[in-house]
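Each remark here refers to the structure printed beneath this line.
Just one protein chain is left out here, and the rest sit where they should.
Labels A and B are assigned to the chains in the order they are written; within every chain, residues are numbered from 1.
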Amino acid sequence: MSEKEFPYPLKSPEDLVKEDFKHVGYLNLPQQEMIQGTGISNLKDAWLRFCKNKGALVGLIIILIILFWAIIGPMISGYRYDLVHKGWNNLPPKMPALSFLFDGTERGVDIYAKIGVEQNFWFGTDELGRDLFTRVWEGTRVSFIIAFVAVIIDMLFGVTYGMISGYFGGVVDMVMQRILEIINGIPNLVVVTLFVLVFKPGMLTIILSLMITGWINMSRVVRSQVLKYKEQEFVLAAKVLGANGFMILLKEVLPNILGQMIVMTMFSIPNAIFYEAFLAFVGLGLREPFASLGSLINKGYNSMLTHMHLLLFPVIVLALLMLCFNLIADGLRDAFDPKMKGF
Amino acid sequence: MVKYVLKRLFWALVTVLLILFILFLLLEFMPGSPFNEEKLTVDQIRILKEHYGLDKPFFEKFWIFLVNATKGDFGISYNLQKNMKVSQIVMPRLWVSVRLGLQAIGLGSVMGVILGVISGSNQNNWKDSVATIMAVVGVSIPSFVFALTLSFLLGYKIPIFSMIYQANHPFASTILPTISLSLFTMAQVTRFLRTELVEVMDSEYIRLATVKGLSRIKILFKHGFRNALISVVTIFGPLVVNVLTGSLVIEKIFSIPGIGGLLVLAIQSSDYNIIVMVTFIYSVLYIAVNLLVDVLYGVIDPRIRVSKGA
Partner (left out) sequence: MKKLRVFLFVIVSLALLASGCTGSGGSSGSSGDTTKDNILHVAKDTDIRSLDTNVATDGLSFEVIETFTDSLLDYDAAGNLIPRLAESWSVSEDGLTWTFNLRKDATWSNGDPVTAHDFVFSWRRLASPDLASDYNYMVSTADIVNAAGVMDGSLPLEDLGVEAVDDYTLVVHLAHSVPYFDQLMTFPVFNPLNEAFVTAQGDNYALSVDALLSCGPFILTEWTPGSGWKVTKNPDYYDADSIKIDGIDFILSSDYQASALLFENGQVDITKLSASLVDQYSSNPAFQQVPDGYLWYLSLNFEIHPELRNVNLRLAMAWAIDRDNITQNIMKDGSYSAYYMIPIGLATGPDGKDFRDGGPTYYGYDLEKAKEYLELAKAELGVDSFTFEFLIEDSEEAKNNAAQIQADLAEIGITLEIVSVPKSERLSRMNKSQKDFQIGMTRWGPDYADPNTYLGDNFSAANSYLIEFWNNADYNACVADIVPGGALSTDVAARWDRMYECEAILMAEVPIIPIWQSGISELVSTRVHGLEQHVVGLTSYRNITLD
């Protein structure tokens, strides 16, 4: 750009006032279009990149399979989740297809033959003689809902709170962080116990409990990221160009911290699911006879040395879920990371 | 900086007071009472409440607590260790928890940093995969399953380590719980460090350093590591507090007299003074760690000024 073409009269820097600058908006910047030259939309671009990541794809497929079973499993098992079989308590798993692994024996004794059970319980039965297969998939449904709610809460509360607190700083940050400390300082269990006074134990109580503290770690991470980015040149540039705080957060900061956010989300999913298990443990989780992965694992743990299967199956499903959520998180982060673009 | 820290300390005081006030308010509405033996008559319960001063109006109770607390007196236990001074119950357990917590954080963060660096600097090869899998396994397996498995294998099958806590061998008897407890710290640190390192290693200044011909190790530790630390420090704060304040399940499995189990027991049996004192310690720790983290931001990355507004 030569000086001749400069359309405005030159001022010395001391004479510059705010009105000399005008925000020209994002869409008017010619460079923006040049980057998008390939003509692929952002989302599609990310999807293509995601598909290239084998781990993430495997994770997605496994999650879909688990989701499929969570929907189909209770329907095809032939048992209701609350159907008790008297006398058939703690039957070991028996899968004809995998008979070398699960043949209905426990410590060398074929329990099915011993008490004359003809059906096959694929995952065995629990301490009341309920079909564990049905209960595990019922529980998986609950865990999916909780995972979903946890993500929503993280995104709605955690991200917003962290961004505002970090970006505006000063008094706003001070007050908002003190509020966080207060929320975090009061033992969760005290608050949750109070919920039971108002609501019956159940899904609503779990969700409300998640809303109290589930998002705090996310907001801390987002805040720290915002603190880091808000001092950087491109944010300064946008500020100088007159963009308001909201636009800067949305357009400049958010894309940069997306990676960290996704990783954090993937951490809050297991946290939320374990938290549900903790609530079940203190009697504030789902009510009997309903099942969740958390409550199944909690119960199974008590029989870990005796009836391994009570713990094994819910833990496998949970661990697989966690593993896959993490793989997907990796894939998503790489796919959305703006800095990876163009490589 | 000094002024900033002083200001924060003032706010910390206000926050702690607010926390205690709200906690008192919540406890007022909490269902259950410390005196609820099946066999107590209504009259007896009234006498007990009078005796322990629980029948006083809310503000009076809170004020009495504040006055006593400034003298370091947090009252006595109502039923967990009846009539014993709460501080006598809480403090020994706090030290046990803190000791175990520090061991776990030490082990967890060393392992986490090693794995994170390996993973972040060898993106997408087998070393990365192994480290990633370990980190994922760390958050995927419930800690009690891991702990009981460890206890079964290394305490019982191959009896190398003690399966339960022994007050006279506080280190030797806490090796298994330390490993169990460090798993989550390790996983968190690995994941965050990897994410950050991948990002940092991709930035211009690292490329410049590479072009300058610096060795890989030097680049990693002199330039990459420091910049990656920021996010690790953030998650480290709450993590430290969580680990220091004990874990219910680990304490249960290894019979450790820690503070996590104490709080749950106290809440379940409505032992108010213990709840209050544990909460007090927990919130002071949390606030202190948060303050430390905010100060550390500035030290690690001089570009960040928490104290300054937008």
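As a convention for this text, a contact is a pair of C-beta atoms (placed from the backbone, for glycine too) under 8 Å apart; a residue touches a chain by one contact, two chains touch by 3 or more.
Remember, it's a predicted structure, so these values are computed and weren't measured experimentally.
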> Any idea which of B:I141, B:L220, B:V240 or B:I275 touches the chain not displayed?
Replying inline: B:I141
> Where the complex has a chain not shown, which of B:L6, B:L25, B:I47 or B:L208 is the residue touching it?
Replying inline: B:I47
> Which of B:N68, B:Q88 or B:S215 touches the chain that is not shown?
Replying inline: B:Q88
> What chain A residues would touch the chain not displayed?
Replying inline: 82-84, 86-87, 89-90, 106-107, 127-129, 193, 196, 200-201, 281-283, 287-289, 299, 302-308, 312
>> In the complete complex, the non-displayed chain touches which residues of chain B?
In response: 31-45, 47-48, 50-52, 79-85, 88-89, 92-93, 96, 111, 114-115, 118, 127, 130-131, 134, 137, 141, 145-146, 148-153, 155-157, 159, 163-167, 252-258, 261-262, 267-270
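Criterion: only the chains that are shown with their structure count from here on.
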> Residues of chain A touching chain B in their complex?
Replying inline: 167-174, 177-178, 181-182, 184-187, 189-191, 193-194, 196-197, 216-217, 220-221, 223-225, 227-228, 230-232, 245, 259-260, 263, 267, 270, 274, 277-278, 282, 297, 301, 304-305, 311, 315, 318-319, 322-323, 326-327, 330, 333, 337, 339-340
>> Under the definition above, what is the set of chain B residues touching chain A in their complex?
In response: 7, 11, 14-16, 18-19, 22-23, 26-27, 29-31, 132, 136-137, 139-142, 144-145, 148, 152, 188, 191-192, 195, 199, 202, 230-231, 233-235, 237-238, 248, 263-264, 267-268, 275, 278-279, 282-283, 286-287, 290, 297, 301, 303-306, 308-310
